[in-house]
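Worksheet: the structure to be examined is printed underneath.
Here the complex is missing a single protein chain, while all its other protein chains stay put.
Here is subunit A:
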Amino acid sequence: MSALLEVSGISKSFDGFKAINNLSFSINAVELRAVIGPNGAGKTTFMDIVTGKTTPDDGEVRFGENGRSLLKMNEAQIARAGIGRKFQRPTVFEDQTVADNLTMALKADRNPFAVLGWRPSRKSQARVLALADEVGLSAQLTRRAGELSHGQKQWLEIGMLLASAPRLLLVDEPAAGMTLAEREQTTTLLCKLAETRAVVVVEHDMDFVRRLNCKVTVLHQGSVLAEGSLDHVTRNPNVIDVYLGR
């Protein structure tokens, strides 16, 4: 099976500080992967590069069967190509209803003129209802997103990600600020999502990563320190030294 995302030898420095240093990474079309690392290991910069927010100084990022380079594309084009990103802080459009938020995220033509002529169809409404149901917000459809609780906003954002049906999902610290029950729900959801697509979870909570029970990539000072099962990497002396030892 060929890799869905192939990141090879990327480097990025900010004012001389090497945030990413010759990092290589690849993930299959159907896989769940956890990326862990201490603060400043380059996790966020890595996500920024894949989603087009930051351009690396060096290296190559390729996506999909044809190995399309992502470096020449902007954020919107990359998102349309099928890479979704979930931010740590729930970012939903607070001024608009839950239904509007979900409708905006539905897979459809993103061209301004196509959007101008777009009107809800029976199918799109059914899809919005189904999505709201899936994330437990069907009773909140007409409420404004700003009125939702923190947890509900997280779920709304997940619903929006599902709506756009990405092939690769990047999730930034999903467990942050969640209760134990919510964490379990999130774990189940992430595992379920990974049955049909590639999911990369960036996290520094070891317990949460253990629940995910997947292959782990450890970052340190901008490059890959170790890769393998969680038990495998936790036995790695380097990993113990820089991360777990603290």
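Operating definition for what follows: a residue touches a chain if its C-beta (ideal position, glycine included) is under 8 Å from a C-beta of that chain, and two chains touch if they have at least 3 such contacts; residues count from 1.
We take it that contacts and distances are computed from a predicted model.
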Chain excluded from display, named as in UniProt, from "Urea ABC transporter permease subunit UrtC", "Serine phosphatase RsbU, regulator of sigma subunit", "Phenylacetate-CoA oxygenase subunit PaaI" or "FeoB-associated Cys-rich membrane protein": "Urea ABC transporter permease subunit UrtC"
Of A:Ser24, A:Asn74 or A:Thr196, the one touching the omitted chain in the full complex: A:Asn74
Given A:Gln125, A:Thr196, A:Asn213 or A:Ser229, the one touching the chain that is not displayed: A:Gln125
Hidden partner chain, touching residue among A:Ile49, A:Ala105 or A:Ala194: A:Ala105
Absent-chain interface as seen on subunit A, which is shown: 51, 53, 74-77, 79-80, 84-85, 87, 89-91, 93-96, 99-100, 103-105, 110-113, 115-116, 118-120, 125, 128-129, 141, 146-147, 149-150, 153, 160, 164, 176-177
